[in-house]
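What you see is the complex with one protein chain gone and the rest in place.
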Amino acid sequence: MKNFISAHDVTNIDSLVQSALAYKANPLKDKSLGADKRVGMLFLNPSMRTRLSTQIAAQNLGAESIVFNVDKEGWALEFEEEAIMSGNTVEHVKDAAPIMGKYFDILCIRTFPSLKNKEDDYSELYINQFIKYSGIPVVSLESATLHPLQSLTDIITITEVMGGVTGIGGAKGVGGAKDAGGATGAGDATGIGGAKPLGGPIGVSGRKPKIVLTWAPHVKALPQCVANSFSQWVNAWGKADFVITHPEDYELDTKFTNGAKIIYDQDEALKDADFVYVKNWSTYTDYGKIYSDDREWMLTNEKLALTNNAKVMHCLPVRRNVELSDEILDGPSSIVTQEAGNRVWAAQAVLAELLKGGK
Amino acid sequence: MKNFISAHDVTNIDSLVQSALAYKANPLKDKSLGADKRVGMLFLNPSMRTRLSTQIAAQNLGAESIVFNVDKEGWALEFEEEAIMSGNTVEHVKDAAPIMGKYFDILCIRTFPSLKNKEDDYSELYINQFIKYSGIPVVSLESATLHPLQSLTDIITITEVMGGVTGIGGAKGVGGAKDAGGATGAGDATGIGGAKPLGGPIGVSGRKPKIVLTWAPHVKALPQCVANSFSQWVNAWGKADFVITHPEDYELDTKFTNGAKIIYDQDEALKDADFVYVKNWSTYTDYGKIYSDDREWMLTNEKLALTNNAKVMHCLPVRRNVELSDEILDGPSSIVTQEAGNRVWAAQAVLAELLKGGK
Partner (left out) sequence: MKNFISAHDVTNIDSLVQSALAYKANPLKDKSLGADKRVGMLFLNPSMRTRLSTQIAAQNLGAESIVFNVDKEGWALEFEEEAIMSGNTVEHVKDAAPIMGKYFDILCIRTFPSLKNKEDDYSELYINQFIKYSGIPVVSLESATLHPLQSLTDIITITEVMGGVTGIGGAKGVGGAKDAGGATGAGDATGIGGAKPLGGPIGVSGRKPKIVLTWAPHVKALPQCVANSFSQWVNAWGKADFVITHPEDYELDTKFTNGAKIIYDQDEALKDADFVYVKNWSTYTDYGKIYSDDREWMLTNEKLALTNNAKVMHCLPVRRNVELSDEILDGPSSIVTQEAGNRVWAAQAVLAELLKGGK
């Protein structure tokens, strides 16, 4: 793995998932791996879970990390080649990135799309320029179109819940075991398949889980990153029956969704689902618009009854009672906290892989 | 001690004070206590001394700390139960706090009052929601109505000045001894009782010190936190004659002040004081107002002459020549720097207690 920008950077998703779960069981087992290594974390946009979990992951590996909020502590960067910089941008990525490459061993970057120009956003100019000019491994902390650390976390969490991993005891960020996970169903990971067993438990029996990515209403125009990325990873993983449901004209880029079944009727889509992944996104085709804020798309217990006792996932932050109801988030089906907790182990597995790869 | 939110969380204030003074004498004596522990520090409002001293305290204990400015690096949190989040708040504390509980071993939080709605502020909704949902020990870095780390620091400083602690050599944040403190009067701690001894030195002789909390003018409407908290702690400590003086209609919540004598005449109140604690606050009864900016309430050397050679305290930041005159702050009676320096040891004693308590 040279960089960590999309599912395509990973040769074996399952092996990365197992690495993450091994860190969950024993967070400090590679405490010396990052000795005298330094991870730079550049934020061009706000972040909470991603920043904290990646910083913690670096600490668990014994690496130093430095957080720099480019937009607030620094100044506006220029990304266009041959720009005549007489406007608002103060420094070109061609000058900033090589220096990051001298200062750090791994460079992590968060950058959002403009949602104004589809070609620009989908060219991933910002993060690609950092890759091109920094000369060191680059980790996406969410880019214009993808959010790979979130998606890896999601596959980790699905794997855990499926009980496909035995003998793993989950553990706290640093030190002692807190969450017991794995196939025992204790702690974070609750086995699936109670209410409506369809030929036995998924994972163990070999039955593929049905995963439904459902659009949800929101008050703002949001990026397509999480939905794109989840689609890309579930497809690359290849171990699920994957359904995407959304209002008409909310199609995502087929580059990411090809392989999934698209169903416009949410109720039909939810039927017998083992996992429901809830997320809002703005329109892709007619770029960055809100066509609907139809609250009927918000997941409720009534809708959840259509599923196979599905676990409900969300990347957070979530607008309660807009995107997802209190009754779901506070109920037994929600695994959003387990999912967010797993962010640490996803980041740790990725940083470890890059650190092992050497420079 | 499960959390550190108010004086009521502490079973023995004197014992916590002695623990702090022991850290002042030997900052690194428990350097391994925090090994592989992580302290999260969330700021919903600005902070200087509190942030720096708590971060240093964590480092002295060998713990990792991560600072996160929620308002600047993240987004607005929602605290109301059952909120329909279609407004400006992006994430509910019910979702954010449990994740902090997974990421950290101790959670420190600063949050200010609105000064608009008394019931809301005095319900301490924000910090209580973090306690309710994080599942780990919570330390207040100042909340809507209280500032317990400041008040603990104040009792530490008063104890030091009273010479009640012998054989303690004060020491610098990290490493070698810098300030000599304690009963010898060298360094930080200057013994009291020179000019007007009233039956011998306080502390040593058993005489209770007279502590006067005086209102001071200011240009902005400030929270009542520091004044509330100082009152609560001095009363809980129980080792002082405690007087509060302020203009009429500036009464604080009696929940905190009961036990103190309220005197509207500042000159009368100051008479024979051993310590004068200076602070502005906005009105409590008719909530959050400025009734007076009467500069006559600013402490001067002339007024100080009424006291028993009192030491002058302030939590800082202080508006010079508005709240407190240059002549006082730059003169021999001021112990504000000693007081601010002690913030490290207060925080260290509290974090150590929580770390020892285990999870």
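Per-chain residue numbering starts at 1, and chain names A and B are given in the order in which the chains are listed.
Note that contacts are C-beta pairs under 8 Å (C-beta built on N, C-alpha and C of every residue); 3 or more make two chains touch, one makes a residue touch a chain.
What you see is a predicted model; the values in this text were computed from it and never measured.
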Residue touching the undisplayed chain, where the options are A:78, A:124, A:323 or A:339: A:78
Hidden-chain contact residue, picked from the options B:33, B:52 or B:263: B:52
Contacting the left-out chain in the complete assembly, out of A:14, A:91, A:272 or A:353: A:91
On chain B, residues whose C-beta touches the chain left out of the figure: 28, 43, 46-49, 51-53, 55-56, 59, 69, 72, 172-176, 178-179, 219, 316-322, 326, 329-330, 336-337, 340-341, 344
Chain A, residues in touch with the chain not shown (by the definition above): 36-38, 40, 64, 66, 68, 70, 72-75, 78, 82-87, 90-92, 94-96, 98-99, 102-105, 359
